[in-house]
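Heads up, one of the protein chains got dropped from this complex, but the rest are sitting where they should.
And now, chain A:
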Amino acid sequence: MNTPILTVSELDVSFTQYASGLRTRTLTGIAGLNIEVREGEILAVIGASGSGKTLLAQAILGILPRNADVTGEIRFRGERLTAARRRRTLGREISYIPQSVTNLDPLMPVGEQVRIGLDPKTAHQEQSRLFARYGLASEAARLYPFELSGGMLRRVLFATSVRDTVRLIIADEPTPGLHAEAVEEVLRHLRELAADGVAVLLITHDIVSAVSVAERVAVMNGGRLITVEPAAAFTGDGDGLGHPFARDLWRALPQNRFSIGGVEWH
(Lines give C-alpha, C1' and ligand atoms only; values in the text may rest on other atoms or scores of the structure.)
Protein backbone atom coordinates (compact mmCIF):
# COMPACT_ATOMS: atom_id res chain seq x y z
CA MET A 1 0.00 0.00 0.00
CA ASN A 2 1.22 3.51 0.69
CA THR A 3 4.36 4.66 2.43
CA PRO A 4 4.49 4.34 6.18
CA ILE A 5 4.16 7.64 8.08
CA LEU A 6 4.61 6.35 11.59
CA THR A 7 6.65 3.33 12.58
CA VAL A 8 6.88 2.24 16.19
CA SER A 9 9.30 -0.58 16.97
CA GLU A 10 9.95 -2.44 20.22
CA LEU A 11 8.40 0.34 22.30
CA ASP A 12 8.62 -0.09 26.04
CA VAL A 13 7.11 2.36 28.49
CA SER A 14 7.58 1.84 32.22
CA PHE A 15 7.10 3.91 35.33
CA THR A 16 9.24 4.20 38.39
CA GLN A 17 7.17 4.61 41.52
CA TYR A 18 7.98 4.99 45.17
CA ALA A 19 6.42 1.97 46.83
CA SER A 20 7.13 2.46 50.51
CA GLY A 21 9.83 4.70 51.87
CA LEU A 22 12.69 4.92 49.41
CA ARG A 23 12.03 1.58 47.73
CA THR A 24 10.97 1.98 44.15
CA ARG A 25 9.11 -0.37 41.90
CA THR A 26 8.72 -0.40 38.17
CA LEU A 27 5.34 -0.60 36.51
CA THR A 28 5.10 -1.67 32.93
CA GLY A 29 2.87 0.46 30.74
CA ILE A 30 3.73 -0.84 27.28
CA ALA A 31 6.00 -3.76 26.39
CA GLY A 32 7.57 -4.61 23.05
CA LEU A 33 5.06 -2.82 20.85
CA ASN A 34 5.41 -2.71 17.06
CA ILE A 35 2.98 -0.78 14.94
CA GLU A 36 2.87 1.04 11.64
CA VAL A 37 0.46 3.64 10.24
CA ARG A 38 0.53 4.37 6.51
CA GLU A 39 -0.39 7.37 4.45
CA GLY A 40 -4.16 7.80 4.03
CA GLU A 41 -4.88 4.95 6.39
CA ILE A 42 -6.89 4.86 9.57
CA LEU A 43 -5.43 2.44 12.06
CA ALA A 44 -7.64 1.88 15.08
CA VAL A 45 -6.10 0.82 18.36
CA ILE A 46 -8.63 -0.81 20.65
CA GLY A 47 -8.34 -2.16 24.13
CA ALA A 48 -9.75 -1.81 27.61
CA SER A 49 -8.77 0.94 30.04
CA GLY A 50 -5.23 0.30 31.21
CA SER A 51 -4.30 -1.60 28.08
CA GLY A 52 -1.74 1.08 27.26
CA LYS A 53 -3.41 2.72 24.26
CA THR A 54 -3.34 6.27 25.64
CA LEU A 55 0.27 5.75 26.75
CA LEU A 56 1.07 4.90 23.14
CA ALA A 57 -0.29 8.28 22.05
CA GLN A 58 1.56 10.08 24.83
CA ALA A 59 4.81 8.29 23.99
CA ILE A 60 4.57 9.32 20.34
CA LEU A 61 3.82 12.93 21.31
CA GLY A 62 6.46 13.03 24.05
CA ILE A 63 4.01 14.09 26.75
CA LEU A 64 4.37 11.16 29.13
CA PRO A 65 4.58 11.96 32.85
CA ARG A 66 8.10 12.73 34.04
CA ASN A 67 8.61 9.42 35.84
CA ALA A 68 8.14 7.43 32.62
CA ASP A 69 10.99 5.56 30.93
CA VAL A 70 10.73 5.02 27.20
CA THR A 71 12.86 2.69 25.12
CA GLY A 72 12.47 1.51 21.56
CA GLU A 73 12.18 3.48 18.40
CA ILE A 74 9.52 5.81 17.01
CA ARG A 75 10.01 6.94 13.43
CA PHE A 76 8.00 9.61 11.69
CA ARG A 77 8.32 9.65 7.91
CA GLY A 78 11.45 7.56 8.10
CA GLU A 79 13.30 9.65 10.64
CA ARG A 80 13.59 9.11 14.37
CA LEU A 81 11.20 11.24 16.36
CA THR A 82 13.59 12.93 18.77
CA ALA A 83 12.79 15.82 21.11
CA ALA A 84 14.27 18.25 18.58
CA ARG A 85 12.26 16.76 15.73
CA ARG A 86 9.11 16.83 17.84
CA ARG A 87 9.58 20.57 18.32
CA ARG A 88 9.55 21.00 14.56
CA THR A 89 6.75 18.60 13.75
CA LEU A 90 4.21 18.75 16.59
CA GLY A 91 1.35 21.01 15.69
CA ARG A 92 2.55 21.20 12.09
CA GLU A 93 2.93 17.67 10.74
CA ILE A 94 1.67 15.73 13.74
CA SER A 95 -1.65 16.66 15.28
CA TYR A 96 -3.33 15.39 18.37
CA ILE A 97 -7.04 15.25 19.08
CA PRO A 98 -7.28 14.65 22.82
CA GLN A 99 -9.81 12.63 24.71
CA SER A 100 -11.35 15.28 26.90
CA VAL A 101 -12.61 18.81 26.41
CA THR A 102 -10.63 19.76 29.52
CA ASN A 103 -7.71 19.91 27.12
CA LEU A 104 -8.94 23.33 26.07
CA ASP A 105 -7.67 26.28 28.07
CA PRO A 106 -10.62 27.48 30.18
CA LEU A 107 -9.47 31.11 30.06
CA MET A 108 -8.90 31.49 26.34
CA PRO A 109 -11.58 32.09 23.71
CA VAL A 110 -11.89 28.99 21.52
CA GLY A 111 -11.14 30.89 18.31
CA GLU A 112 -7.82 31.98 19.73
CA GLN A 113 -7.04 28.40 20.69
CA VAL A 114 -7.67 27.25 17.15
CA ARG A 115 -5.38 30.03 15.86
CA ILE A 116 -2.38 28.84 17.94
CA GLY A 117 0.28 27.54 15.59
CA LEU A 118 -1.25 29.12 12.49
CA ASP A 119 0.58 31.74 10.47
CA PRO A 120 -0.42 35.00 12.23
CA LYS A 121 -1.08 36.72 8.89
CA THR A 122 -3.73 34.28 7.77
CA ALA A 123 -4.74 32.85 11.14
CA HIS A 124 -8.10 34.61 11.36
CA GLN A 125 -9.09 33.63 7.86
CA GLU A 126 -7.98 30.05 8.36
CA GLN A 127 -9.82 29.81 11.67
CA SER A 128 -13.07 31.06 10.09
CA ARG A 129 -12.65 28.47 7.36
CA LEU A 130 -12.14 25.69 9.94
CA PHE A 131 -15.12 26.87 11.96
CA ALA A 132 -17.27 26.76 8.84
CA ARG A 133 -15.94 23.29 7.98
CA TYR A 134 -16.90 21.92 11.36
CA GLY A 135 -20.25 23.66 11.55
CA LEU A 136 -19.30 26.16 14.24
CA ALA A 137 -20.85 29.61 14.14
CA SER A 138 -18.28 32.33 13.56
CA GLU A 139 -19.51 34.18 16.67
CA ALA A 140 -18.49 31.15 18.74
CA ALA A 141 -14.83 32.06 18.20
CA ARG A 142 -15.07 34.72 20.87
CA LEU A 143 -16.66 32.42 23.44
CA TYR A 144 -14.86 30.58 26.22
CA PRO A 145 -14.99 26.78 26.54
CA PHE A 146 -17.50 26.93 29.43
CA GLU A 147 -19.94 28.71 27.15
CA LEU A 148 -20.03 25.92 24.54
CA SER A 149 -21.62 22.47 24.60
CA GLY A 150 -19.57 19.28 24.76
CA GLY A 151 -20.28 18.46 21.13
CA MET A 152 -19.18 21.90 19.98
CA LEU A 153 -15.98 21.63 22.00
CA ARG A 154 -15.18 18.32 20.25
CA ARG A 155 -15.48 20.13 16.96
CA VAL A 156 -13.21 22.88 18.27
CA LEU A 157 -10.66 20.21 19.19
CA PHE A 158 -10.91 18.89 15.64
CA ALA A 159 -10.39 22.38 14.27
CA THR A 160 -7.20 22.76 16.34
CA SER A 161 -5.75 19.64 14.74
CA VAL A 162 -6.42 20.32 11.09
CA ARG A 163 -3.49 21.97 9.36
CA ASP A 164 -2.54 21.92 5.69
CA THR A 165 0.81 20.44 6.58
CA VAL A 166 -0.47 17.61 8.77
CA ARG A 167 0.64 14.08 7.88
CA LEU A 168 -0.33 12.22 11.04
CA ILE A 169 -3.30 12.66 13.34
CA ILE A 170 -3.50 10.91 16.65
CA ALA A 171 -7.09 10.88 17.90
CA ASP A 172 -7.44 9.65 21.48
CA GLU A 173 -11.01 8.52 22.25
CA PRO A 174 -12.73 11.25 20.26
CA THR A 175 -16.18 9.67 20.57
CA PRO A 176 -17.20 8.71 24.13
CA GLY A 177 -20.09 10.59 25.62
CA LEU A 178 -21.41 11.60 22.24
CA HIS A 179 -24.76 10.57 20.85
CA ALA A 180 -24.88 8.35 17.76
CA GLU A 181 -25.18 11.20 15.27
CA ALA A 182 -22.24 13.05 16.75
CA VAL A 183 -20.14 9.89 16.74
CA GLU A 184 -20.98 9.41 13.07
CA GLU A 185 -19.93 13.02 12.45
CA VAL A 186 -16.58 12.55 14.20
CA LEU A 187 -15.90 9.39 12.23
CA ARG A 188 -16.83 11.16 8.99
CA HIS A 189 -14.33 13.92 9.81
CA LEU A 190 -11.62 11.30 10.39
CA ARG A 191 -12.46 9.63 7.07
CA GLU A 192 -12.22 12.99 5.30
CA LEU A 193 -8.81 13.61 6.79
CA ALA A 194 -7.59 10.18 5.74
CA ALA A 195 -8.96 10.76 2.24
CA ASP A 196 -6.67 13.81 2.10
CA GLY A 197 -3.72 11.47 2.63
CA VAL A 198 -3.32 11.93 6.36
CA ALA A 199 -2.35 8.91 8.44
CA VAL A 200 -4.78 8.54 11.33
CA LEU A 201 -4.10 6.67 14.55
CA LEU A 202 -7.50 6.28 16.21
CA ILE A 203 -7.39 5.20 19.82
CA THR A 204 -10.75 3.98 21.10
CA HIS A 205 -12.50 1.33 23.11
CA ASP A 206 -15.52 1.46 20.86
CA ILE A 207 -15.01 -1.59 18.65
CA VAL A 208 -18.01 -0.89 16.45
CA SER A 209 -16.93 2.59 15.40
CA ALA A 210 -13.31 1.45 15.10
CA VAL A 211 -14.34 -1.29 12.70
CA SER A 212 -16.60 1.00 10.72
CA VAL A 213 -13.96 3.63 10.06
CA ALA A 214 -10.55 1.93 10.07
CA GLU A 215 -8.74 -0.28 7.56
CA ARG A 216 -6.90 -2.20 10.23
CA VAL A 217 -7.60 -2.69 13.89
CA ALA A 218 -4.84 -3.23 16.44
CA VAL A 219 -5.92 -4.93 19.65
CA MET A 220 -4.04 -4.14 22.84
CA ASN A 221 -4.23 -5.82 26.21
CA GLY A 222 -2.11 -5.33 29.33
CA GLY A 223 0.42 -3.12 27.56
CA ARG A 224 1.02 -5.57 24.72
CA LEU A 225 -0.13 -5.55 21.16
CA ILE A 226 -2.12 -8.78 20.80
CA THR A 227 -2.86 -8.65 17.11
CA VAL A 228 -3.55 -6.42 14.13
CA GLU A 229 -6.58 -7.55 12.15
CA PRO A 230 -8.16 -6.21 8.97
CA ALA A 231 -11.31 -4.30 9.91
CA ALA A 232 -13.29 -6.32 7.36
CA ALA A 233 -12.72 -9.49 9.41
CA PHE A 234 -14.83 -8.08 12.25
CA THR A 235 -18.06 -9.40 10.83
CA GLY A 236 -20.56 -12.13 11.54
CA ASP A 237 -19.16 -14.47 14.16
CA GLY A 238 -15.67 -13.14 13.60
CA ASP A 239 -14.47 -16.39 12.07
CA GLY A 240 -12.14 -14.43 9.80
CA LEU A 241 -10.24 -13.01 12.75
CA GLY A 242 -6.75 -14.44 13.10
CA HIS A 243 -6.27 -14.14 16.84
CA PRO A 244 -8.55 -15.78 19.41
CA PHE A 245 -8.46 -12.70 21.66
CA ALA A 246 -9.84 -10.55 18.84
CA ARG A 247 -12.53 -13.18 18.25
CA ASP A 248 -13.45 -13.22 21.94
CA LEU A 249 -13.61 -9.46 22.01
CA TRP A 250 -15.87 -9.34 18.97
CA ARG A 251 -18.13 -12.15 20.14
CA ALA A 252 -18.46 -10.58 23.59
CA LEU A 253 -20.40 -7.65 22.12
CA PRO A 254 -24.09 -7.69 23.09
CA GLN A 255 -25.20 -7.46 19.47
CA ASN A 256 -23.06 -10.50 18.58
CA ARG A 257 -22.96 -13.59 20.73
CA PHE A 258 -22.57 -11.76 24.06
CA SER A 259 -20.33 -14.64 25.11
CA ILE A 260 -17.75 -14.41 27.85
CA GLY A 261 -15.20 -16.10 25.58
CA GLY A 262 -12.62 -18.73 26.29
CA VAL A 263 -9.09 -18.79 27.50
CA GLU A 264 -7.66 -20.54 24.46
CA TRP A 265 -5.45 -17.55 23.52
CA HIS A 266 -3.54 -17.39 26.80
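What we mean here is this: a residue touches a chain if its C-beta (ideal position, glycine included) is under 8 Å from a C-beta of that chain, and two chains touch if they have at least 3 such contacts; residues count from 1.
Everything below uses one rule, namely that contacts and distances are computed from a predicted model.
Per its UniProt record, the hidden chain corresponds to "Peptide/nickel transport system permease protein" from the list "Cytochrome d ubiquinol oxidase subunit II", "Alpha-D-ribose 1-methylphosphonate 5-phosphate C-P lyase", "Nucleoside ABC transporter membrane protein" or "Peptide/nickel transport system permease protein". Within the whole complex, the absent chain has one touching residue among A:38, A:86 or A:224, and that is A:86.
When you scan A:51, A:160 or A:221 for touch with the missing chain, the hit is A:160. Per the touch definition above, the residue from A:117, A:176 or A:197 contacting the chain not shown is A:117. Contact with the chain not shown here comes from a single listed residue; of A:33, A:46, A:61 or A:219, that residue is A:61. Across the interface with the omitted chain, chain A contributes residues 61-63, 86-92, 95-96, 98, 100, 102-108, 116-117, 144, 146-147, 160.
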